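Here's the structure we're looking at; comments come further down.
With one protein chain held back, the other chains of the complex are shown just where they sit.
Moving on, here comes subunit A:
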Amino acid sequence: MSVVPPVLSCTETEQKWHKPRTMGVKPGPVDAMVVVKPKPDATPASGIRSTLYKGYSGELLDPSTLNPLPAYADMEPDSLPLICRMNITSDKPLVDSIFGKIQTGSLPGQPKESTGSAIQYLGTATRRLASARLPFIHPYLLNCGNKTMANNFARILSSKRNVGILSLIGAGSLTAGFLLNHEHVTAGAQVRRVYPASAEYPDLRKHNNCMASHLTPAIYAKLVEKATPNGYSLDQAIQTGVDNPGHPFIKTVGMVAGDEESYEVFAELLDPVIKERHNGYDPQTMTHPTDLDSSKLTSGNFDERYVLSSRVRTGRSIRGLSLPPACTRAERREVERVVVDALAGLKGDLAGTYYSLTHMTDQEQQQLIDDHFLFDKPVSPLLTCSGMARDWPDARGIWHNNTKTFLIWINEEDHTRVISMEKGGNMKRVFDRFCTGLKEVERLIQEKGWEFMWNERLGYILTCPSNLGTGLRAGVHVNLPKLSKDPRFTKILDNLRLQKRGTGGVDTAAVGSTFDISNLDRLGQSEVQLVQTVVDGVNYLIDCEKKLEKGQDIKIPPPLKK
């Protein structure tokens, strides 16, 4: 009888394709690191008992029995064990909470009405806390006393999305063995097995996206134990990149943000990804300029014999609400409400109507299709794997002004996508309307106490790291029959910092010789700068086309500074 060869799963071999760092968990075979050792004499009904984590049986304890304070009543406050005082020292201001005195700044200590973002991390969380109930210890943390809990912002997540903000809730609660107090869950249920980071690390050997290029086992091990205040985890952020190894035409980003805080909490992974994607822009050291003063734009009128239409688009996110990969139904509906409310206040040539995807009539739907405005449930696995298409079409919709030149998509890939467009070559007017519209919408939401997600390092915050900064894509549909056949066409585009797409958008081929030409960059330059780049570039392309028509030669322009 021949022996069946042993199966080597990928996790049993060491990952060799990266350079392992000395810090953090060294990748090892799953075998050697199994936490759970099944006992041979365990009865089938009892399942697996971990040697490290004990399932808790019996009545839930009265929390007062777990209060360590009486035991340490005799000790000096500054010499109390860390788990007792949570880094509380006499010099730190304390506030009252239902858990007793806790340090200001910790999550449960947030006041109901909080203005400003004194604490950067919690800036957006405070809005939620106004109506939130307090977070609780997950059974996971049973017997986890060894791990240092000193850092308020280290959250340990045990599970998939939207569950379990495990935070430090002040003295007397840390090693509390609280299991779920549910009638139906038997208290003897075993605690979920915990695998070390090396066993959870995704197999990225066949992957070619920015996330896979930068997610080393060491970074994974460090970040996998963290979560944003909303409970968004690293595994969720990278899921789309794990599920989609590569795109035939472009190196995709391979990860998304679930909320504004993702860019902070997972900075160790996101910063290198951003750097790679945005030509070396370093969020740690650089600042992004925002400039929506469209009067600065020059030569923004194209020759309409060549340019068929002009368009500028960007996205905006509402601060305080989670982004599409992570938002709950209620949050998504709130985004819709906030934005539609604001849009109802637009006047003049910006006045318009909202069409909710769930409620639109067949007639409205047909009209929107004919206008090429309607967006449908995404089919690209790049998008669906991130979770942004959940609950479709709930709280999704399209708003546009009566003249059909200003259009807003709600809750598609981002909270909002703002599009200004016209037939013809008047990019100046398109950009004017774009800036005016955006500023108006911003003013209207601010009146109600909301604001857009924005910061100095990253500009406007959107779901995909590729859209940070301006999130702006300004483009034209331009007919270049001669130039497009010239072998120098691609190089010319590259040097002008432009990209070409088919007229159906990304992932499409050109029809005839009409191309969608737009800016390559998003972050590191302002809106005015990027649109100017497009204007100058397209004017140059048209100039080349005219030269070729006359039989003259064209020149490849010098490369623009990135």
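Everything that follows uses one rule, which is that contacts are C-beta pairs under 8 Å (C-beta built on N, C-alpha and C of every residue); 3 or more make two chains touch, one makes a residue touch a chain; residues count from 1.
Keep in mind that, in the parts below, contacts and distances are computed from a predicted model.
Undergrad: Just to verify: the chain that's not displayed, which of "Glucosidase 2 subunit beta", "DNA-directed RNA polymerase III subunit", "ORM1-like protein 3" or "creatine kinase" does UniProt list as its protein name?
TA: Result for the unshown chain: "creatine kinase".
Undergrad: Looking at A:243, A:349 or A:364, which makes contact with the chain not pictured?
TA: Considering the complete complex, A:243 is the one touching the chain left out.
Undergrad: Among A:290, A:384, A:513 or A:529, which one is in touch with the chain left out?
TA: Considering the complete complex, A:384 is the one touching the chain left out.
Undergrad: On subunit A, what residues meet the omitted chain?
TA: Residues 1, 4-11, 30, 34, 36, 38-42, 44, 47-48, 60, 62-64, 98-99, 128, 131-139, 158-165, 173, 176, 178-182, 184-186, 189-193, 195-196, 199-203, 206, 230-231, 235, 239, 242-243, 328-331, 333-334, 358, 384-385, 389-392, 394 of subunit A touch the chain absent from view.
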